[in-house]
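As you look at this complex, bear in mind that one protein chain is not there, while each of the others sits in place.
Read from first to last, the chains carry the letters A, B and C; within each, the first residue is number 1.
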Amino acid sequence: MTDAVAFKPESPAREAWRMFRRNIPAMIGVVVLSIIVLATLWGTFFFAGNPYEIVWAPHEAPGVAPEFLLGTDYLGRDIFAGLVTGGGPTLAVGAAAAAITMVIGISLGALAGFYGGWVDNLLMRITEFFQVLPTLLFAMVLVTLFSPTLTTIALAIGVVSWPQTARLTRAEVMKIKELEYVTAARAIGAKNRRIIWQVILPNAAPPLIVSATLTIGVAILFEAGLSFLGLGDPNTMSWGLMIGSNRAYILDAWWPVTFPGLAIFLTVFSVSLIGDGLNDAFNPKLRER
Amino acid sequence: MKLMTRLMGAAVIAASALSSAPLFAEGGTLVIVANQVPRHLNGAVQSGIATAVPSTQIFASPLRYDEDWTPQPYLAESWEMSEDGLSLTLNLVQNATFHDGKPVTSEDVAFSIMTIKENHPFQTMFAPVESIDTPDAHTAIIRLSKPHPALLLALSPALAPIIPKHVFGDGQDVKAHPANAMPVGSGPFIVTEFTPGEAIVLKKNPDFFLEGRPKLDEIILRIIQDPSAMVIAMENGEADMYPFLAGSQDIRRLEKVESLTITNEGYAGIGPINWLAFNTASPKLSDMRVRQAIAYAVDRDFITKALHRGVSTQQRGPIIESSPFFDASVEPFNVDLDKAKTLMVEAGFADGMELSVDYIPGPAEQQKTIAEYLKSQLDKIGITVTVRAAPDFPTWAGRVAGHDFELTMDNVFNWGDPVIGVHRTYLTDNIRQGVIWSNTQSYSNARVDELLAAAAVELDIDKRKALYAEFQQIVVGEVPVYFINATPYHTAYTSSMVNPPLGIWGPMHPMDMVELPDAN
Amino acid sequence: MSALLEIENLRVAFNTRHGEVTALDSVSLTVNAGETLGVVGESGCGKSITALSVMGLIPSPPGRIAGGAIRLAGEDLTRVSEARMRALRGAELAMIFQEPMTSLNPVFTVGDQIAEAIMLHQKVGHAQAFRDAVALLDRVGIPSPDRRARDYPHQLSGGMRQRVMIAMAVSCRPRVLIADEPTTALDVTVQAQIFDLLNEIQRDFGAAIILITHDMGAISEMADRVAVMYAGRVIEEADADDVLDHPQHPYTRGLISCIPALGKGDTELREIPGVVPPLHRLGAGCAFAERCAHRNGRCDSGKPLLVNHGHHPAACHAVQEGRI
Partner (left out) sequence: MSASFLFRRLVYGLVLMLGVVVLNFILIRLAPGDPAVVIAGEMGGGDAALLDAIRAQYGLDKPLLTQLGIYLGSILQGDLGQSFFFNQPVATLIGNRIGPTILLVLSAQVLSILLGVFLGVIAARKPNGVLSGVVSVVATVGYAVPVFWTGIMLIILFASVFPIFPVEGMQSVRLRDAGLWVRSVDIAHHLVLPAFTLALIYLAQYARLSRASMLDVLGSDYIRTARAKGAPEHSILFKHALRNASLPILTVAGLQFGNLISGALLVETVFNWPGMGRLAFESILRRDYPTVLGVLFFASAMVVVANLLTDLSYRLADPRLRGKT
């Protein structure tokens, strides 16, 4: 690369993408996550098998029969079928919960950061309140309250995880609202709502995107934890549910618990590699370290 | 890294030091693992196996039973039933005292039985008891309003603990009495520690009224909720006994341990039946033929042999098959999918139907697993089943007791005499919204009501059997409940144990004869 | 007798993403006991790298000493072990940094920070070291040193912090004291006080001082001799008066013409057009050529050597050819 190119101005997004593409771990994350998502899509829409069907003897080890690659569970159901069909709900809950987290967190954080004063005070008190609340216990109360379905689980996770996003957004908004272009927007008489949504938030996007990525990972882990405790939706195959329902048999069969756990791990791992990569890409200074 | 190495080293040393550490109690400490959590330890106002195991160690009762359903003397050294069957005289031992030193008198017996009558959920046990006379300190006469053949069984340790009047007779509600946590009894062991949900420590009662008993110094009851952890504790020798073991994997695994004995003896009294209940009030299920179709579709053989790996036995009727009252000639509903489909067509459901099935949350094998199996199996006769999960017992109990269900898996105990544990499920007048383990099926058959009423007061054993036989034929045929299997309760114990508790009440019986010779 | 500190043909290289670049090239300097050597130049000229080389604090990687020698009383510092270097740092060689605001650790009291320096090199306990530290604070002119020793850096003004830095630097009576832009961050009246203090210290302890600055005013006040650096090389060296009165190199001339009235030292070198070229873009010719009014073909083809062609040594083709 010559200096002439280096001096040519580049849009921040382009620059970030260039940085991101060169980040090997992040690209590994992209590849792994793509494979998982594709397998899940295939499992959800094209897979012919039924994960609930008892196809063979219970607890047959992986590899014993080639058609049941990963073995069978305590009922004799195919683990592989469970993995590919259970991925959809797992990822969906993760994404939905992250979306709820971001919507609540960004809205409250932006309002608090932008308006300051009593609005900020009130919203930050609420945030502190939710930070004191023991998250998993509270989510359990919510899930038992509304009965465990994917929707309630996603909602419960969202409701307990937004405070960090709110704090981050608030900090970013407070920083950005002092900058010149915001003052300029004010000077030309832009409305507050317009300033928040069209001027400030787009500029606060990079850290929020990183945070959203990581939130997906946290939400997936959270869903898995609830399912493991038996608070998952039993009519929807998910990885956490597979671990939870097979847990009683770990001494006799390691595989029904191990494979879904690995699937969760790989998903969250690749998501956080991507998150790290985005973080580095948006903050080139950090990259130099 | 060096630090890590050192830490690991220290831990390993500590581990080996522990495994060779000396053990303490001389007469032996019996460690029992259990996974049900007792609310408190007073079996007079609390049914269930969780309370019964410690309660039968702490409290003595008028009678006790061993392997063959024959009553044995306990607090009552002798007893006599009147000719008309309307009074039972108990002659109490002279030397029995409570753990606080006060003597056990007929007053205590009278107080206890009346307390149980008023507070115990099994209302039928002592319902006919009108009064109890106490002519002297060691004689109690139970007066009945009608003959009550179940009475002698109801005086078992698990059902009729004699509680001290001087403690519980202070006017407070016995169900919520503060003494229930660490009660004083007259049984072979004294409770010295009760950590709710964790452990119960029982020490030998040195003044126990039976000479030379108990043999053990101490019983520790550890509550472990995770079946794998319980199995590990047994494998490691950290526990000596694991009663109410029902998981087939765990049974098969512990069978392989040299030093352990596994048996299914000791559960005849409880008579635990695992069944599929129908809400007969539901329009989809009110037609007997639909219920019969489902009965023909379900493969009991597959459930007991494959899903339960052969550890459970089939159960064809409402009375546990090991009971003398069981009638083996009832319709077994051997699997027949064609017949099932025909019945569905006849009932007007040629296009199939949709049903939901509930199950008791908890250990899966007897409940959730079968519900999941039903989803897979009933599909074959055109019934689409949704498994409806309850996150917890209360949710399930609320739905079923509130008659808000179509199918549900359930697990119900006979409790020795059919009067105590069987009648409640089928009597028309026991259809009570909001009460779990009542007639939640809303099943009503006048002949059944008649038969049960007669059997409750019939003193002649053969006539009683005949009444129950007809009852069983009707109930099995009309399928308000499809009986699947006897819950495969097993006891795993250290093979060296002398006199393991294998009577009809199993571990819900005083363990005053149990010994651990090499023990510990 | 040879000089106390002798830098000979020092070459320092850095690995960057543009490949290896030479930050210092054939730098030779000497300083004697009790003498003050001024090193001047704009930022990026290699002054600080020279200082850090002497202290053995070149961040490595990416930097390394690629050649030459630094001799302290005959001992070549480029060859001694890290342990020996550590023993020398703080004891024989000390340094005062540019930013008194950030150069003190915010979480320790200033007394403790001075005492630490003492304890690292002298066998004294903390109590004694702390007493010494208080005495040093007194010596550098901090009022109520007893109390101030227990203060944290953020409780002191900039000038006081720089005094603390000086106290710390001289705590073990070093033979060589390097002051890297010690007054840049301070306001004018304080600058003068700091220079006075340095002079006093030098009188008391007899240390050799290397004063690094871009401020010719400071040089005129402090330095006995001056070395002017540009793009990693020494381009002119002589007694301070000589350089100030008869600057040879066009760059030095530029620097001197920037001195307004004495003491208004925050003036940058705005009279010299252009900026110091990045090190990776140095060509074969004179590094200053692009900004030089006297540039000709020779300036682009070869680097001038530091030789005496008139009054004193200067590395400039134009001077050497007598064009200026």
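Here is the rule we go by: a contact is a pair of C-beta atoms (placed from the backbone, for glycine too) under 8 Å apart; a residue touches a chain by one contact, two chains touch by 3 or more.
Owing to the predicted nature of the structure, the values given are computational and were not obtained by experimental measurement.
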item: Partner chains on view for the chain not depicted; value: A, B, C
item: Which residue of B:Glu83, B:Asp173 or B:Glu211 touches the chain not shown here; value: B:Asp173
item: Touching residue (missing chain; options C:Ala94, C:Val134 or C:Val234); value: C:Ala94
item: Contacting the left-out chain in the complete assembly, out of A:Glu15, A:Asp120 or A:Asp276; value: A:Asp276
item: Those residues of chain C which, in the complete complex, touch the missing chain; value: 55, 57, 86-91, 94-95, 97, 99, 102-109, 116-117, 120-121, 152, 154, 165, 168-169
item: Hidden partner chain, residues of chain A it touches; value: 25, 128-129, 131-138, 140-142, 144-145, 147, 164, 217, 221, 224-225, 228-229, 240, 243, 247, 250-251, 254, 257-258, 261, 264-266, 268-269, 271-273, 276, 286, 289
item: Residues from chain B at the interface with the omitted partner, ascending; value: 11-12, 14-15, 17-18, 21, 23-25, 29, 31, 37, 39-40, 45-48, 120-123, 173, 175-176, 178, 180-181, 195-199, 201, 220, 222, 224-226, 228-229, 232-233, 236, 238-239, 361, 391-395, 397-398, 401, 424, 432, 434-438, 520
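Note that in this section only the chains that are shown with their structure count from here on.
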item: Topology of the chain contact graph, where touching chains are joined (line, ring, star, complete, other); value: other
item: Rounded Å distance, chain A centre to chain C centre (Cα mean); value: 53
item: Numbers and ranges of chain B residues touching at least 2 other chains; value: none
item: Per-residue overlap in chain A, given as positions that touch at least 2 other chains; value: none
item: Chain A - residues contacting chain B, complex; value: 52-54, 57-59, 74-76, 143-144, 147-148, 230-231, 233-235, 245, 247-252
item: Contacting residues of chain B [partner chain A, same complex]; value: 226-228, 231-232, 247, 249, 253, 306-307, 309, 361, 363-365, 368-369, 372-373, 375-376, 386-389, 391-392, 395
